[in-house]
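The other protein chains are all here in position, but one chain of the complex has been omitted.
Now for chain A:
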Amino acid sequence: MTLPPKATERAEAERLLALFLDHGAERVEPDLLLPADTLLDLYGEDIRARAFVTPGPDGGEAMLRPDFTVPVVQWHMARRGDPARYAYAGSIFRRQPDPSRPHEYLQAGFELFGHDAAEADAEVFDLIHAQVAHLRPRIVTGDTGILTAAVMGLETTADRRNALLRHIWRPLRFRALLDRFSGKTPVAAARADLLAAAEPFAESGPEIGLRSRAEVETRLAALRADAAAPPLAARDVGLIDDILSLSAPSDAALERLRDIAVDLPAITPATDGLARRLDALDARGIAPARLRFEGSHGRSTMEYYDGFVFTLSLPDRPDLPPVATGGRYDALTRALGGGDGMRAVGGVIRPGVILEGTA
């Protein structure tokens, strides 16, 4: 596989950037070398497998820019303003499981802060899609907010809802929790013995380390409360499964979600949001029937995408990564804005993939 020359890739990125600037965006140019703390706090150790971490100038760790979203959010949260539109083009660095893929490549992106959520989602999708529409990309969309709303609407303990919410982005663990909370996974003998024990700390040795005995006792109490709580209703687990396995054109998916909302009314605001987004897209000439909706789309990628998500890939080139991706990340603005967040949505295009796909 030959990759397009850097200069061609650069010219394509600049061309896309110019279009985003024409659209009214302000140009931003985040540092290439970012302090690692923020990214590690957000994404945990997983990011080390995807990014290049290096000793930093201040004795801490630094990271070669693994994406633009985090530094752009930091830039915006320090200044605020609603709405605000930003665009950028530059290198990002990612470790690739496939060594033949580039570890350094260009991204051109557009981010929109504030504004009406449905309008903003449609504006970003339309702008990104328009630049690659000539490649006839396969479009897959989703909405993590619907799953989140469904979990928040489950009739169970707050601890269980929070445990599920924490693992929305880790499908395996999410499933393991659902199985446990619904009683599908039986309680392990060791766990049953522990909860039944009169002296759970018998012969358990001295208290060592920073996690205190009081913290262990707190969790034991939580485990006892959990054991006493009734299992999740099979019907509710079935509704979550219905959402996760949904794969249909967006107009049909909306109808299906409205059916699910009859039994799970907590998702109604999120499905109303989907309806408004589809209307806004339709008004821009993007028919909902053309947008495939998948209930689990966007779950296994990056955390903090908590609403609309989209991926555009080249249908004849399954060997290439998506040509464009994007989504809503209100949760990220909360995490970086000290709990005080705002609406934000954005998308990026990979000029190198456009060139490979048209070569």
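What to note about this one:
Operating definition for what follows: contacts are C-beta pairs under 8 Å (C-beta built on N, C-alpha and C of every residue); 3 or more make two chains touch, one makes a residue touch a chain; residues count from 1.
In this text, contacts and distances are computed from a predicted model.
Entry comment: the absent subunit's protein name, as recorded by UniProt, is "ATP phosphoribosyltransferase", drawn from "Menaquinol:cytochrome c reductase iron-sulfur subunit", "Pyridine nucleotide-disulfide oxidoreductase", "ABC transporter permease" or "ATP phosphoribosyltransferase". Check A:215, A:241, A:259 or A:316 against the missing chain and you find that the one touching it is A:215.
When the missing chain is restored to the complex, the residue among A:163, A:178, A:246 or A:260 that touches it is A:163. Of the options A:205, A:285, A:318 or A:338, the residue whose C-beta touches the omitted chain is A:205. Residue A:99 is the one among A:57, A:99, A:318 or A:338 that touches the chain not shown.
By the touch definition given at the top, chain A reaches the unshown chain through residues 40, 44-46, 48-49, 95, 97-99, 163, 166-167, 170-174, 176, 180, 188, 190-191, 194, 200-201, 204-211, 213, 215-216, 218-220, 223.
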